[in-house]
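Yeah, one chain of the complex is gone here, protein chain that is, but the others are all in their spots.
Residue numbering begins at 1 within each chain, and the chains themselves are lettered A, B and C in the order written.
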Amino acid sequence: MELELTEEQRMLKTAASGFLKKECPPALAWEMREDERGYPPSLWQKMIEMGWTGVMVPETYGGIGGDFMDLCVILEALGEVCAPGPFFSTVVLGGLAVMELGTEAQKEALLSRIATGECIMALAADEEEAWCDASFIKTRGLREAGGYRISGTKLFVENAHVADIILCVVTGPAEGSLSVLLVQGDAPGLRITPLKTLAGERQCEVVFDRVEVKASDVLGEAEKAAPGFDRLLDQAAVAKCAELVGCLQTAFDMTVAYAKEREQFGRPIGSFQAVQHHCADMLIDLDGARFATYQAAWRIAGRMPWSREVAVAKAWTSDVARKVTLKAHQIHGAISFCEEHPLHVFYRKAKSGEVAFGDADFHLERVAGGLGL
Amino acid sequence: MELELTEEQRMLKTAASGFLKKECPPALAWEMREDERGYPPSLWQKMIEMGWTGVMVPETYGGIGGDFMDLCVILEALGEVCAPGPFFSTVVLGGLAVMELGTEAQKEALLSRIATGECIMALAADEEEAWCDASFIKTRGLREAGGYRISGTKLFVENAHVADIILCVVTGPAEGSLSVLLVQGDAPGLRITPLKTLAGERQCEVVFDRVEVKASDVLGEAEKAAPGFDRLLDQAAVAKCAELVGCLQTAFDMTVAYAKEREQFGRPIGSFQAVQHHCADMLIDLDGARFATYQAAWRIAGRMPWSREVAVAKAWTSDVARKVTLKAHQIHGAISFCEEHPLHVFYRKAKSGEVAFGDADFHLERVAGGLGL
Amino acid sequence: MDFSFTAEQERFRREVREYLEREVPPRWKELGYLIWEETDESWDITRQWNRKLGEKGWLALTWPRVYGGQERSHIDQLILDEEMARAGTPTGIETAITIGWVCPTIMLFGTEEQKLRYLPDAAKGRIIFCLGYSEPNAGSDLAAVRTTAVEDGDHYVINGQKVWTTVAHRADYCWLAARTDPDAPKHKGVSMFVVDMKSPGITVKPLINILGFHSFNEVFFDEVRVPKENLVGQKNMGWYQLAVALDFERSGVGTPARMHRTIDRLVAYCRQTRRNGRLLSEDPVIRKKLARLSVEAEVLRLLCYRITWIQEKGKTPNYEASLTKVFASELLDRLANTGMEILGPYGMLDRGSPRAALRGEILRLYLTSPSMGIGGGTSEIQRNIIAMRGLGLPRK
Partner (left out) sequence: MDFSFTAEQERFRREVREYLEREVPPRWKELGYLIWEETDESWDITRQWNRKLGEKGWLALTWPRVYGGQERSHIDQLILDEEMARAGTPTGIETAITIGWVCPTIMLFGTEEQKLRYLPDAAKGRIIFCLGYSEPNAGSDLAAVRTTAVEDGDHYVINGQKVWTTVAHRADYCWLAARTDPDAPKHKGVSMFVVDMKSPGITVKPLINILGFHSFNEVFFDEVRVPKENLVGQKNMGWYQLAVALDFERSGVGTPARMHRTIDRLVAYCRQTRRNGRLLSEDPVIRKKLARLSVEAEVLRLLCYRITWIQEKGKTPNYEASLTKVFASELLDRLANTGMEILGPYGMLDRGSPRAALRGEILRLYLTSPSMGIGGGTSEIQRNIIAMRGLGLPRK
């Protein structure tokens, strides 16, 4: 039992946090919400140079060959500053999809491009009436001579507007079967509309209007993607938890610091029992999120059965994300409702992370099933 | 708009509270839990003499002709001391059942006996798999020459062991129809087993083993009892809220008094912000319960549509019953976990009232239906 | 115990409802703005609407006629507030400040001349006050005011800084707390002034709120000269006057009325939205959440009614306004959050996205609702008031 990061992970974390606190203050995420791309390419370039995009890519493909825990370490650092950019959609969603589903050849081709930052990716899964559950996907991939033709509308596709490759999850032709197709970002028939979101992430509506895909651009085996895709969603949920842990940690640290320094009624507000108890509750929530997340990540990294631990982590972390950032606002008072003050960015990010890849209710139902209910 | 009791109601309340605080301390409820009857007959006799059993009985039948609000005033006073006895099952359940469902002749015969205290009543409705919802009742009343024959098992029948008349809710012969039958407490075929309950009330399991009932002992019209019975359950729920308001008020008053007087760390514990905030939350909960209950009682008294207001009152009051008494324990500390200290009686009564006639979940589902969901 | 309204009151409610159905500007309904979203357009609509209400005598319904009111009852005011909230009339915080806070204080402590100078204009919707209470180091703690007012001939000279001053950039006057005796203990030595916002030496700097709108400000006072007759009430007694002014709180009944509107909109959304194979309205967990909010909003309504009823009896609410405020603000958080949970990924979309649910209103409520537990005394302070003023728990 070793309930802290390894020496290597700690170094990775320290380096990443240090870099991001310097190069990417939380205000950047908010400024970038109206940028066309949604992030500064120079920042993305630096992340690539530091090897983050290759964190989980095997060394043979040009990566640094880390595991899921290393990935979470970087995500936590990114969460600490609410960093904008295509890291999550490319490295987490794209990279893990390729690792879970891809053929050897695809891994070689795609993972190396992810590691070098040549390829930005996006995952098109959710639809108007299908959310975090592939069994309700209606977008169909029709088999045609030499490949597939996709028709349907995908929603909440993060970074589709800048993606080189969009992974499109389709069903058919066999009832309930699932395939993941590699669609080029500039494929004819693709219509991409960015949506305006709470936390400024670039989610898009993506219409696939008879988009053609070559037979070789099926990720892995056609119509057999369901189990691998479920594994991907689980990993994405935990990756989101790691990001949230970073986000909540900063909001918490800001709040404790403020409580020590801000005076009212002639004493620091942190000396009032009500404020102290708020802070204590925040710490319970945050510590719980951290360990639940690390436990799930550790199981994923070791490829141990992880279903319950993933659901526990996302259910708990989703719930406390709101609670912690709400208390942070309460303790900060009026100042935190100014656009200039960074806290609202964390409050937004916390809610967005709460919902992403299944909120607490969603994962609690999974836990219930696991209990035998 | 007049959000306080009328002068008459206030006098009734003051007299009832004064009497009960003298004659019926909360400890009595707890001492009586192992008494054969479950209450001192002398106490019951005094309640009868003060006219409480006739509070809602029209003057022509020997009552004092009050309305549902007057009834609630007495229930609140009873709740303040967790008074034991057959008041609720006789006057609320029995009396209101007769008023909602009985023929003129039955009203004349039964209400006068309730008013004079000659007749203790009990309501046998719930069953193993049917709770607060008559549509799941399985006990059948088979029509026979000259009357009915009842077979089935009823549960949680309060005061069946001392009842002169048990109102038994049966279904049949027509599918889904409901009848309420008047069963004499000593009828052959009746097997009554008292259960041991959280708050010491005498709830019984009552087995009806081919119990015969005369045709004239159908309350009102046979097989047409459903709407009246639903009205009865609604009124019982609000009556229980009134009792709870009294119960919570005492627990709250005890707690505030204790917080002012008990010293720790050299100052009254009521000067600590954490204790102050607990007390403030208790007051919000209690004030809400009082007004929601009064509003529902007022609608019932005025025979206005009451479905939503009843569900609101019982949902809210059920929830806060636990919260208020739990905080009372927390503020009292160790002393309140002694059998001698009265607080646990209120904690028990609060939970028992929370569950009786539908808990919060039950009534929230009704509210949801009312919202159009 | 009687929760009913008289026939006359019911008639007034119908009159109000019909008037509002007819008169609320359609453009306002299109905007669907929350209180924090103020633009030139919304400001103009709100001002016009308030002048219209003022002409009708509905802006200051309970005030004496001599000050522009109609001498109507608190219950009539409750009915009007509830119906306006239900109808979603044009509204901003400035009316609550001017009509609900500043003018009643002037009515209580001002001279007859001061009353006649400000109240009738306010009642007609012609003038607006902003509140000059908060300072960088005095948020919840009004006694810590540092802005000074020093006598100089016929004038006071004001120096200092205020912050979180809502609508300072639009207001005609500032209702200012300033220290007139620097040597007195904290709670003594504060006085209240009416300051013309056009006075030389006043600088207003915008603060942009988290919805991206300009509604707060910093206000700097640099040698601002205020005529002595603009001091309201007793010199150095401002802190005590403001403590009394807490009791002017209206019922706050608009809050539950608006909550019920929001709940109804969420119900409608759930009845027409399918997710993962079923209608949201069929999900028992969602049903329970909405029902709970509805129960809580109903209890809040009753607690608001109680405040009016106390006032109607000619008494002053004690802890009741604090109790209602703390419950209302935390319920608003729960409403916003539950709304977001129900909308799920659609709740993440802001107004302006084609897919945004309920025009992004829940998202915007989610962002602004936490501020309700802060402005006008934090929830922590409200709970202290309930405990100490309401229950008599000891201070030490």
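What we mean here is this: a contact is a pair of C-beta atoms (placed from the backbone, for glycine too) under 8 Å apart; a residue touches a chain by one contact, two chains touch by 3 or more.
These numbers come from a predicted model, not from an experiment.
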Within the entire complex, the undisplayed chain is in contact with A, B, C
Residues on chain A facing the left-out chain by the touch rule are 1-6, 9, 69, 256, 259-260, 267-268, 270-271, 273, 275-277, 279-281, 283-284, 287-288, 291-292, 294-295, 297-299, 311-312, 315-316, 360-361, 364-368, 371-373
Against the hidden chain, chain B presents residues 126, 129-133, 136, 155-156, 193, 195-199, 203, 205, 263-266, 272, 274-275, 322, 326, 329-330, 333-334, 337-340, 344, 347-348, 351-352, 355, 359, 361
Contacts from chain C to the absent chain lie at residues 283-285, 288
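By our rule, only the chains that are shown with their structure count from here on.
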Between the Cα centroids of chain B and chain C the separation in whole angstrom comes to 42
Within chain B, the set of residues that touch 2 or more other chains is 273, 277
In chain C, the residues touching two or more other chains are 380, 383
